[in-house]
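Can you read through this structure? Questions will come right after.
A single protein chain has been removed from this complex, and every other one stays in its place.
The chains carry the letters A, B, C, D and E, assigned in the order they are written, with residues numbered from 1 in each.
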Amino acid sequence: MFHHVKELQFNARVSKPDPKFATLLLEQFGGANGELKAAMQYFVQAFSCRQPYPDKYDMLMDIATEEFSHLEIVGATIQMLLGPVPAEMKDASNSKDLEKGFESSGLAKLVTGGKAGKEGFIHEAMSNPLFLTEAPGPQVTNSVGVPWSGYYVNANADLTVDLRSNIAAESRAKIVYEYLMQFTDDPLVKESLSFLMTREITHMQVFTAALETVQPNFPPGILQGDSRYLHVYTNMSNGASARGPWNEGQGPWSDGGQWQYVSDPIQAVRESDGMLKLPRQRRSDTAEAMDEKLSKMRKEELSRAVPDGENQWSSYPQTSLESPTYKKAS
Amino acid sequence: MFHHVKELQFNARVSKPDPKFATLLLEQFGGANGELKAAMQYFVQAFSCRQPYPDKYDMLMDIATEEFSHLEIVGATIQMLLGPVPAEMKDASNSKDLEKGFESSGLAKLVTGGKAGKEGFIHEAMSNPLFLTEAPGPQVTNSVGVPWSGYYVNANADLTVDLRSNIAAESRAKIVYEYLMQFTDDPLVKESLSFLMTREITHMQVFTAALETVQPNFPPGILQGDSRYLHVYTNMSNGASARGPWNEGQGPWSDGGQWQYVSDPIQAVRESDGMLKLPRQRRSDTAEAMDEKLSKMRKEELSRAVPDGENQWSSYPQTSLESPTYKKAS
Amino acid sequence: MFHHVKELQFNARVSKPDPKFATLLLEQFGGANGELKAAMQYFVQAFSCRQPYPDKYDMLMDIATEEFSHLEIVGATIQMLLGPVPAEMKDASNSKDLEKGFESSGLAKLVTGGKAGKEGFIHEAMSNPLFLTEAPGPQVTNSVGVPWSGYYVNANADLTVDLRSNIAAESRAKIVYEYLMQFTDDPLVKESLSFLMTREITHMQVFTAALETVQPNFPPGILQGDSRYLHVYTNMSNGASARGPWNEGQGPWSDGGQWQYVSDPIQAVRESDGMLKLPRQRRSDTAEAMDEKLSKMRKEELSRAVPDGENQWSSYPQTSLESPTYKKAS
Amino acid sequence: MFHHVKELQFNARVSKPDPKFATLLLEQFGGANGELKAAMQYFVQAFSCRQPYPDKYDMLMDIATEEFSHLEIVGATIQMLLGPVPAEMKDASNSKDLEKGFESSGLAKLVTGGKAGKEGFIHEAMSNPLFLTEAPGPQVTNSVGVPWSGYYVNANADLTVDLRSNIAAESRAKIVYEYLMQFTDDPLVKESLSFLMTREITHMQVFTAALETVQPNFPPGILQGDSRYLHVYTNMSNGASARGPWNEGQGPWSDGGQWQYVSDPIQAVRESDGMLKLPRQRRSDTAEAMDEKLSKMRKEELSRAVPDGENQWSSYPQTSLESPTYKKAS
Amino acid sequence: MFHHVKELQFNARVSKPDPKFATLLLEQFGGANGELKAAMQYFVQAFSCRQPYPDKYDMLMDIATEEFSHLEIVGATIQMLLGPVPAEMKDASNSKDLEKGFESSGLAKLVTGGKAGKEGFIHEAMSNPLFLTEAPGPQVTNSVGVPWSGYYVNANADLTVDLRSNIAAESRAKIVYEYLMQFTDDPLVKESLSFLMTREITHMQVFTAALETVQPNFPPGILQGDSRYLHVYTNMSNGASARGPWNEGQGPWSDGGQWQYVSDPIQAVRESDGMLKLPRQRRSDTAEAMDEKLSKMRKEELSRAVPDGENQWSSYPQTSLESPTYKKAS
Partner (left out) sequence: MFHHVKELQFNARVSKPDPKFATLLLEQFGGANGELKAAMQYFVQAFSCRQPYPDKYDMLMDIATEEFSHLEIVGATIQMLLGPVPAEMKDASNSKDLEKGFESSGLAKLVTGGKAGKEGFIHEAMSNPLFLTEAPGPQVTNSVGVPWSGYYVNANADLTVDLRSNIAAESRAKIVYEYLMQFTDDPLVKESLSFLMTREITHMQVFTAALETVQPNFPPGILQGDSRYLHVYTNMSNGASARGPWNEGQGPWSDGGQWQYVSDPIQAVRESDGMLKLPRQRRSDTAEAMDEKLSKMRKEELSRAVPDGENQWSSYPQTSLESPTYKKAS
């Protein structure tokens, strides 16, 4: 259940209207890496954690709720940046009095300082036609008016996958705020953006720390890779080739072995009958044992928390982290 | 700012897993008339009310917050309806052991009672492939997997328009719950759906009452219609024609006048030079006066509430309804 | 079957080209609240009325057909507003002669009066890049180029729902025309917009009158609400709270009872075990009786009109409102 | 202006309900190659022809109007195929009476003959969940519920391009009907589909004939290709290569010259400094002359038909093909 | 398997940065008729040809691969047109130093020559807000920021349909390049565009030649049209009617017969009981024989190439055109 607190989480203010920056700021309202995406991503991921991993559920819902609160800050800022536009759009004289010049209208004065005619105003305001045609206020779109999509949300019901998705999502949200801060010089708006940008960094650290508590967390899921194809870099292009820690020497794993660099993969594919002739290496026994062990562990974590029959989400009041139907590990 | 209360607003429970109904129920999670749409619609509309109409803002945010709480109930129910599916999808033996028959696997037992082979299971589960391929949990899509779109939200920054959009939106949400209730016989799920359906009816009444407090509220916006085209029904089809209160007698207006029925609009258009020859009627003077009066009223309401310079959304603590920068009518 | 009449329903004219306003006007061609949406919404709703409610079918098809005729007016206006742009885009000298200055080209003269160079032209024309890259003509998009979506159409196969959706849809279409009229000062274009805006008001009244003829029409559908949750307003936010007819006193219903205001819903939810402890009130017997009565009535209306076996849509000629397979009530 | 004729263009009938085929048939209602796409494509293309090419305008509007009439046939068929489903969805006993078995309900009898329980029904009906959750009637989606998109429409304001787009569009529509006819054995439905499929073939021939009347029509637009790259086939893959009239001998052009086959384009690109070292061939003078000639011709056709000042679309009555503001070639 | 060659297929260069043209050029990167659409269309069509029609497969994959190479050229050009924008967006002083004027910043100098303030820059750069908010680089969108959609791809698993789709697709791609060439005067960019435009013409000719090798290729698919509706033009509009080879005289078919022109289709439909009373013509026997013959031929071509049991796509090395499991016609 949600509760709305009338105070914004950060004291959002603007020094003066700036409809153009309002357009850019829509990117963080209804854009691919904006606050609604973040809020919905953690909110949706939380459902699959609720019963098996109530501590991670609590964390995800805390941050989802904070992101909804950030969405509110962004929306409030957009609305304030639009300033008198909504009032001017109720001025019938703008549309009815065909003889009177547009230059003396409120809309003209507002945007152009009275010098430009109607054409000038439209030109200025064209930054986001939807502000002129649909509504002078925040909309569930990005900065070019493309509607927010439910497919922005990455939720795959696997904690090690979801937390990595979140680290990446916060990285993107951070850089978008960094870019946006270059396009306003309103110090009050910058204050709010700086707060919001910082919180994205914080959340990256929260998710990084949480990912560390899930062990093992690599590879994500339960199945190990096939060792014949695992530490192999295929050079899919001709000419000068770049070499570095990503394709030579010891890779980012702990258990020995080096990158195997296939410099001519076309030849390699032909000679191996499309890889079918590669020998099965020793290490795969370990991999299969690991598959079984992890599978057993994760399956038990999940099935233990879900009752066979009737199921209930919350207790009233909810005084522990677990659902009332949770069965503790014996 | 939002706060998350760990108890669900309604004590959502399920009697047993039912993945098929989970698929249908997605319609109210991420569908065109679902809870996310409702929550976001009122939330977005609230921004343009915040400063000029703080009482309507409070109402819209109350209901937006309740709809987010309903979204949580729907998501929790979907997750519980999926039951052991998430656990089974961590069972490596389902995918690794090529010799062992699928029939003895947990996934098979779960869905088919052990009788059917893997093909049977996929067949059963095909109801929503995304549960099998992306994640066993709620997703931000409707019941056929189409992602939620920001364009579902209707917010036009005019209270009389927005409240009518809301009345219609709640009507649609109500009928979708009514349809859904036919496809489950789980009494616990029905309890939750009945609660959610009832609240849609309640919200229709809230918005209807609120619309009455805005006067005049017809036509929406500030401009009156052109009386030459206003009370005219054009019969755009041949053959037998239906007549009724929507095209004959007194229409749904108070000030006299009857429906004018144009039975042959093709002829009428030709003879009037595409309507240009229609005489301008007397009543239009009244209309223009009304345009001016309403325009003045609405513009003043909006501009009074928005300061010329610096603007601030909340006070700390927020002890009155108004923004700290609100200027009262003198 | 449709027939095309070569005369536009309204004599659409423009005083001079204005490509920028053409961009804005796309909102009513392929936008969320534009003419195509309206036309398709009534057209699609009509199918479920055809056999059970042939009078409403006739009304819906009349208005759908008028909206297609309005779509044609909007498209024609956009095309005329683009003026010489299509011709200039066939001028090979614009693209081939690299030495000749752009300033003397037709495209430059057209848009900038010959003063600006190519950069200036692109700048001016950037209002809608699709006019420059795909086609100088109307497109099935809104004013920012987002394609029209079939999900704009609200059709739920229940007359009381659909008519409310239509009242709201016309409200939105009306306000969008009102906004658009502020951004042109071409008196001929204003004439057309004023006609189109007025017709939206008319259609609101048609649908309002039609909704009145369906009784009972509240709540929509056949199921009554659960009286325990029905007249209850939940105050989902802290601090100062707004009170009004939408949450105190008698609500917009006829049968007595007052709004029940829950000022602390968190506490209420906890104490009622998530509402489960609320007593079942008397009035619910009436509700169940109403459910049965309405269900019987609507089901009979629908099933009477649809034959068990072979079905046929039209008679030739169609001299009555009913389908040839319609069975009259005995 | 459109007029609705109550008789369907083809006497659409069904022998009995078949909700599954209704789902498939949605592909031609709101699918990528369905009737709405066709209707809107020709309707939108017509706007840019109206003034310069009124004969082509007449043809495009005739066929657009016929496609809207086909859309109506498809929608009517879907509605009839759904049969009693709408009526059953108004049966409150399906959702209210928790004790009574589902097997005896109307929905169950309808779909399963009374043998299967509710689960069986949902299973059967799952073919299109939107029929169960949103409305039992046609929807503006394809057969998997994806909404129709305005970007399905190809309209590029060039007759030789648009007519080729139409030939291809009709080809696709034809094959979709051919596929659909395999999935129904209702002879009445087949009759309607056969009519609709045939009309697609007819329209291919109409557009083919119309394309022939525009000369020259190849290449589309006004600019000739650069002869250095024009008759060159680049073999972008290794191994055995297929040769045929598409890359050897005389190509589909009239003026001599043979396909030039580049068997090792990597080498060719390296040696020619990325094509920059290719010699400019003689023939390009001809090409430039052609550019100029065509440009002049097309530009004049377009600009002649559009007045400099005021413009008007229709005359009343419209007794000639041209707009009232059309200026004839002197 | 693909291999990347570090050299671009054409030596793409720019004379100087031009972010505005970069925006327009996105239309050919991720637009409806751009290079990604072309590449994916031929790539997807190729799968259904691989086994039955390996020569057409080779052609489709050659051109798909070339289109991916063109996509690379377009992306490289966009990136170069953005010039120093990416570097400037890493300049912290643009966002941090609130006191320092924006006019002296790099971003300002870059775009406006130092004269305009920040507002001017945003105004200039507003051409594509996504370059400012998400990334200064090519994006998978069209010129207005609408994301590329998989539904742009037309692939219907029938060679005569697919090749016609391709001819039309290349026509559209050609005209878009022709339009784009008008909006840049950078001779180096024009060189690249001219190369790319020419290749679209070439591909039209390749597909035209390939379509000729499939016989018969009209109508597409296997079913002939119903002769009662086949050579019939229906005049769906009133007033002056255009006549031409598309509705009078001999149509574009070889076997005699003339266009049948129905001048009053409403009357015709009524009198024929919705076409049901039309006599079945002789010619249909021929049509049915053709259906059978073509069906047998195509089905055999397809089934011969696909083994009943195990199937394998490639041989290693692939020295012939056929799959290793291909069965030659006996």
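As a working rule, a contact is a pair of C-beta atoms (placed from the backbone, for glycine too) under 8 Å apart; a residue touches a chain by one contact, two chains touch by 3 or more.
This one's a predicted model, so the numbers in the text were calculated from it and none came from an experiment.
Considering the entire complex, the omitted chain makes contact with A, B, D, E. Contact with the chain not shown here comes from a single listed residue; of D:S143, D:S165, D:N247 or D:S295, that residue is D:S143. The chain omitted from view is touched by exactly one of D:N11, D:N33, D:N154 or D:Q224, namely D:N33. Only one of E:P19, E:G75 or E:G251 touches the chain withheld from this view, namely E:G75.
By the touch rule set out above, chain E reaches the unshown chain at residues 1-9, 11-16, 30, 36, 40, 43-45, 47-48, 50-52, 61-62, 64-65, 68-69, 72, 75-76, 78-80, 83-84, 86-93, 95-96, 134-141, 147-153, 155-158, 188, 222-223, 288, 291-292, 294-295, 298-299, 302-303, 306, 309-318. Not every partner is drawn; the one left out touches chain A at residues 5, 7-12, 32-33, 54-59, 61-63, 65-66, 69, 146, 149, 151-152, 154, 156, 158, 160-161, 164-165, 167-169, 171-172, 174-176, 178, 181, 194-195, 197-199, 201-202, 204-210, 212-213, 218-223, 225-226, 228-237, 239-242, 244-247, 251-253, 265-266, 269-270, 273-276, 317-321. In the full complex, chain D touches the hidden chain at residues 20-21, 23-24, 27, 31-33, 124, 127, 142-146, 176, 178-185, 187, 190, 236-240, 265-266, 269-274.
Here is the rule we use: only the chains that are shown with their structure count from here on.
Among the remaining chains, those touching chain D and also chain E are C. Set side by side, C-E and A-B show the greater C-beta contact count at A-B.
Under half of the residue numbers found at the chain A and chain C interface occur in both copies, marking it as a different-residue contact.
Centre-to-centre separation of chain B and chain D, using mean CA positions: 32 Å.
If you average the CA atoms of chain C and of chain D, the two centres end up 25 Å from each other. For chain B, residues touching at least two other chains, in rising order: 5, 7-9, 11-12, 32-33, 61-62, 65, 69, 146, 149, 151, 156, 158, 176, 178, 181, 222-223, 236-240, 265-266, 269-270, 273-274, 317-318. Contacting chain pairs (ordered by label): A-B, A-C, A-E, B-C, B-D, C-D, C-E, D-E.
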